[in-house]
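Everything below concerns the one structure shown next.
One chain of protein is taken out of this complex; the other chains stay put.
Order as written gives the chain letters A and B; numbering starts at 1 within each chain.
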Amino acid sequence: MTSHSCLKLFGVFLLALALPDRGIGDEEHSHASELQRQSWTFTPPFGTFDNAQLQRGYHVYRDVCAQCHSMRLLSYRNLGEPGGPEFSAKVVETLAAQAQITDGPDDKGQMFQRPGRPSDRFRSPFPNDQAARAANNGALPPDLSVLAKARSGGPDYIYALLMGYRDPPPDFTLAPGMHYNEAFPGHQTAMPGLLRDGMVGYTDGTEKTLDNYAKDVSAFLMWTAEPKLEERHKVGTRVMVFLLVFAVIMYLAKRAVWVPLHRRRDGAKQSSSS
Amino acid sequence: MASHENSLDPIVLDDEDLSRRDVILIAAGGFTAIGTAAALWPLLDQMNPDASTLSLATTEVDISPIEVGQAITVMWRGKPIFIRHRTAQEIEQAKATPLDDLIDPLARNVNLPDDAPATDENRAVPEREPLLVMIGICTHLGCIPIGQAPGQYKGEYGGWFCPCHGSQYDTAGRVRIGPAPQNMYIPPYSFTSDTKIKIG
Partner (left out) sequence: MAHPSTYRPASGVAKWLDERLPVARVMHDQFMVYPTPRNLNYWWTFGGILTFMLVAQIVTGVVLAMHYIPAEDRAFDSVERIMRDVNWGWLLRYAHAVGASMFFLAVYVHTFRGLYYGSYKAPREVLWILGVLILLLMIATAFMGYSLPWGQMSFWAVTVITNLFSSLDAVIPGLGTTLVQWIWGGFSVGGPTLNRLYSLHYLFPFIIAGVVGLHIWALHVPGNNNPTGINVKSPAETVPFHPYYSIKDGFALVMFLLLFGALLFYAPNLLGHADNYIPANPLQTPPHIVPEWYFLPFYAILRAVPDKLLGVVTLLASIGVLFFVPWLDTSKVRSTSYRPIYKWFFWAFVVTCIALGYLGSQAPDGWYLFFGRVFTIYYFAFFLVVMPVLGKFERPRRLPGSITEAVLGHEASAAKPREREAVA
């Protein structure tokens, strides 16, 4: 096989990679293939996050989702780090201080509450899984930190889920306490469709619609799952450009070294070694 | 070796071939070196303190609950920080000590130049003399001196006493009896308000 056909195959492969975060293990094939792809700002290879969108998404998370869903891998300081919502340092301190964090034990052996600091992890709505289940009819709201990578379809799936609440079709048996959802596997979930138009206050003029909430919080969840995405794309561009130039140089170098073997005494070319 | 008639023998390169070859080979070598160096950097940098450690590099302490004569210990970068609200008497004692009596004449205060003398003013913050903030680690071999809690033996100079080898510190945290060679260090800190200090 020649280096040329290798290059062609490689090019095809690169094109295939332009799809955001697909998993080969999506063996529930029908589900993943029916999923509508949304347009996101962060698709590879050059995608970035939209700071304003992430900031709105954080507000949706905090005002609505965080009532039930923990996000224990995130710290308040992450909200100010590059590649994310990039709230200013002052805002990060304020957002942290708005949360009451459990700390301790103090000198008397008691746990106590204090305002959050940027270095603190996000406050969880429940102290443990059992409390979470007790408050939600036995269902455990999953931690959202890496949810966008823990579900095939990623942010497309999350968006479809949030937009997928409907009245159940007439022939569908809905178990008690469950809610019908078009995107959820099995079509019924313990999570109610809480988001409504106008529910979360947006201050940047973006329309307060369910669609925008769903988009913004899905993008936010992509960031919480992959906070280094922007850096990864940026470093990736540099590395790939370097490697491409390097490949050309190495190819020319290889040809230069092999000249004695490829050019015969009478000047005719021998078969180039493939 | 096969005879020169064998058309498989490598031909001799002419000067044009050689110089073109040299340029490309130098480029190839250069790129290899750059690539290796670039790959090496993350391998080294990953050992530096990570973001979660760096976020704990500063600690804010509310000093308003500390009564006169009381001391608290807080952790900063894994080290104990002694914060003592000194009595007037303790401040007097520290100020009255001639510098020649000190084992270590330097302030050891990172907020001041290295050669600042160990006067009481240089050990505390001007206008906030009652508050002494020190890294509570004995400069001999690293034990944590006692004297923070009420009732603990504070040594002959009323400051701190190190139980490991008997070093004794005065009310400004300066070593008065060895074997410790230096005064306890003052960490980088500043007052963010009348009641709060930020360490680090």
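FYI, a residue touches a chain if its C-beta (ideal position, glycine included) is under 8 Å from a C-beta of that chain, and two chains touch if they have at least 3 such contacts.
Note that the coordinates shown come from a computational prediction; the quantities given were computed from them, not determined experimentally.
Although it is not drawn, the missing chain touches A, B when the whole complex is taken into account. Looking at subunit A, the residues touching the absent chain are 1-3, 6, 10, 13-14, 17-19, 21-28, 44-45, 73, 78, 142, 145-147, 149-152, 154, 225, 227-228, 231-233, 235-237, 239-240, 243-244, 246-247, 250-251, 253-254, 257-258, 261, 268, 270-271, 273-274. Think of the hidden chain as still there; on subunit B it touches residues 1-2, 6-10, 28, 32, 41-43, 45-48, 50-53.
Basically, only the chains that are shown with their structure count from here on.
In the complex of the two chains, the subunit A residues touching subunit B come out as 75, 77, 81, 117-119, 242, 245-246, 249-250, 252-253, 256-257, 259-261, 263-266. Residues of subunit B that touch subunit A in their complex: 7-13, 17, 20-21, 24-25, 27-28, 31, 34-35, 38, 51-52, 55-56, 60.
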